[in-house]
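So that we are looking at the same thing, I have put the structure below in C-alpha cells.
Note that one protein chain is taken out, while the other chains of the complex remain in position.
Order of writing sets the chain letters: A and B. Residues in each chain are counted from 1.
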Amino acid sequence: MTATLALQIGITGLVMGLIYMLIALGVTLIFGIMRVVNFVHGELVMLSAFAVYYLSAEWGINFWLALPLAMLVSAFTGILCQKFLFRPLRYDILNCFIIGIGASFAIRSGSWALFGPEPRAIPALVPGVMRIGGAFVSQQRVFTAAVCVVLAVALFLFLQYTRPGKAMRAVEQDPEAALLMGINIENVYVTVFVVSGALAAVGGALLGMLFGVDPEMGAEPLLKSFIIVQIGGMGSILGTVIAGLFIGMSDSITETTLGGELAFIIDFAILMLILIVRPKGLFGYDV
Amino acid sequence: MLIGRRSIAGLAVGLAYTGLSSRAAFAADKEIVVGANVPMSGPAASGGIAAERALTHATEIINKEGIQIGPDRYTLKIAIYDNKYIPAESVTNAEKMLSEGIRYIYSIGSGNSVPIVDKTNAAKALQFSFASGKDHLTGPNLPLSFRSVPTNETAYAIYPWLKTAYPNVKRVAHVNPSDEAGFTESEDRRAQAEKAGFTNVANEYFKRGATDFYPTATRVLTSNPDFIDFGGSIGRDQALGVKALRELGYKGMIMVGYVDPKTFLEIAGPEGAEGALLSNTLIEPQTQVQKDLVDWYIKKYGPPFSAVLYDSWDPIFMLAEAMRKAQSIDPVVVAESLRSLEWAGLFGTMKYGMKSVYKIDCSMTRDIPMGVVKGGKSTYLTTIPWPKGL
Partner (left out) sequence: MLLEIRALAMEYGTARVLSGVSLNVAEGEIVTLIGANGAGKTSCLRAISGLNPTAAGEIRFAGERIDTIPPRKRLDMGIVHVPEGKRLFPRMTVRENLEIGAFKRRDSAGIAADREAMFARFPILQARQKQRAGSLSGGEQQILAFARGLMARPRLLLVDEPTVGLAPLMVQELSRTMRAIHRDGVAILLVEQNAAMALRLASRGYLLETGRIMAAGPTRELLANDYVRKAYLGL
C-alpha cells in the first residue's frame, strides 16, 4: 500500500466516522437518558433532509434559514414520537424497540409515496475539491467534518454546563434521585428528543448534501449508529465519539482494501469481539 | 401549489397500492389481471414506483379500446405486489399470484425475477421481467419467460460502438452492486468489452444503497482505468459513485445507465457529472408519444419525471397486442405470438429476440439511445443500432 493510498483511506474514514458519530450521538443521548432505542432516528434524519431540500432547493429559502426550520420540524416530530409512541408504552425497552421498527418502516413507505421515486440532492455549500498530500477530499466533506466536531463539542458543553444539560445527566444517572432534586423528568424527556431531533436534522442536511436525499437514506447510517452506540457503551457520549471514529476508519480500510460487501461483516465482528470482552461496550457502565 | 397536489396524489397512490395488494385479485369474467411483482419500498423502490405509475397509465390507455378476442372484450388490470427488493418476498408474491389465478406476471430486478421464474413457467404463467439475469432468466427451458428491457445485453451493442467512437479507450473497469443483477451485468459487460478488444482492469462490487462511495472509488482507481462502466448500478448509487470518482481526481471516461439524467446531474453535481455517457437513456422526449407520456406524468405527479418509467411502458402494450394477434388469453399461445411481434414503441422498433445467444427469442432487442453530459446538461449523443443477426 502506498502512502497516498493510506492517506486517502485515513481521510475518508475520518470524515465518515464523524458523520456516523453525529447520527449516533442522537441515538445514544436518548438511550442513555431514557433507555429507549429510538429506531425512528434514521427517519428523522431523512425527513429533515427532505425538509431542507424542499425549503432551500425547491422554494428558494436561504439554507441558513431552511436548516433551523428543518431542525424545528425534526424536533417536533421527535416530541410526537416521545408523546405518542414511547410514553404510552411507558418507555419499556422491548416494546419501544418493536414499535420503533414499525414506525420507521411506515414512515419510509409513506415517504416513497409522498416524495416519489427519484432521489434529490441538496446543493453543496462549499463546492470544490481539496488536495492533501496526494489524497483528495471534497471541501464539502471537510466542512461536514468540521460541523460534526463543533456539534459534538457543543453537545458536550451543553450537557456539562447548562441547567437542562445537568438535569439530563442527573436523570441518566439516577431518575428517582433526579425526581427528588425537583427535576421534572417528563420535561427532560422532551428536551432530550428536541436535542436529538435537532442533531438528526443537521445530520440529514449534511448527508443530503454529500449523498443525496431519498427515503432510504437514514437506514444505513442508523444501522451503523447502533453498532457504534453498542461498541462505545450505550449512553456514553465519549464512547460514541471514539467508536464512531473507529467504525468510520475500519469501514474505510475494509471497503477500500477488501471491497464494499465486507464492511458490515467486519463491523459486526468487531462488535461481537468487544461485547465478548467488555459486555457493556468500551465506555459503558451498569444501567 | 405543485407540492400540495403532488402530496395528495402521492398519498392517493400509497393508499391505492396498499388497497390493491391486499384485495384478492380474482379476475372478473373479462378482466385479465397482470400481477406486478415490484419493489415499492426498500433500496430499489424508485424503480417499482415508476413502474407502477407506468403500468397503471398504460392499462388505462389499453382499456379504452380493450382487447377484442372473438366476441369478447377484455381489459387489463394491474395488481401490485410489493417485493421490497427481497427475493424471499418475491417468492411469496409469486406463490400468492399463482394461487389467485394470475397468469401474467411483471417483475422488476433480477434478484426478484430469477427465483420465481421456474414456478411461473411450471404454472404456465407468462412472466416478463425488467431485469438482468441472462440465462438464469431466459432460455429454451423457460419458454414463458421474457426479458422486456435490454440490460446487460446493451453491452453487445455499446462496446463495439465504443471501440470506433472512442479509439483511445483501453482499460475498462466495471462497478456493480453486489447482487444477482450486478453479477450478471458485470459478467456480460466484461465478456463483451474483451470481445471488442478492451482490457478489463477491475471488477468492483458495492453494497446497494451504501452511503459513502469514496472507498469503492478509491479501490477502482488503484487499477488505473480510463473507462469506468457502472453496469447494473441504478440511480443514486451510480451518481454518488461518479461524484466520488471525480472528487478523487479521476479524469477518464465514465458510463452510467438506469438513471434519470436530471437526478444524476443533481446528485453527482455539474463537475462530477460532466462528460459522463448515459447509456440506453432517452434524454429528452423526441416523439409525440414520449412527450405525451412526460406531460401526463408531470401533470399527475409533478416533476421530476422518472426516466426509468419509459422501460415499463411498451411491454404491457406488446402483451395486449400479442393477445389480439393470437386471439387468445392462454399464456402459452400468447407467448408464441409475443415472440414474433414487432412493435413500434418509444424506442423505435421493438422485438423479443437474441436467439443466437439464448437459443430462443425472448430478450428485448431495440436501438440503444445514448446521451452525454455536456456543459452541465444532459444531451442526446447518438442512437446505436441493434447489432444485426443477434
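The rule is simple: a contact is a pair of C-beta atoms (placed from the backbone, for glycine too) under 8 Å apart; a residue touches a chain by one contact, two chains touch by 3 or more.
Only a predicted model underlies this, so the values are computations on that prediction, with no experimental measurement involved.
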item: Partners of the unshown chain among those that are drawn; value: A
item: Residue touching the undisplayed chain, where the options are A:R35, A:R87 or A:K166; value: A:K166
item: For chain A, the residues touching the chain missing from this view; value: 163, 166-167, 169-170, 173-174, 176-184, 285
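The rule we apply is simple: only the chains that are shown with their structure count from here on.
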item: Interchain centroid distance [CA atoms averaged], chain A/chain B, Å; value: 34
item: Chain B contact footprint on chain A (complex, rising order); value: 5, 8-9, 12, 15-16, 54, 58, 105, 108-110, 112-121, 124, 127, 129, 136-138, 207, 210-212, 214-217, 219-221, 224, 251-252, 254-257, 259-261, 263-264
item: Of all residues in chain B, those that touch chain A in their complex; value: 3, 6-7, 10-11, 13-14, 17, 40-43, 45-50, 178, 204-207, 209-212, 214-216, 218-219, 222, 235-236, 239-240, 247-249, 260, 262-263, 266-267, 269, 271, 301-302, 304, 306, 308
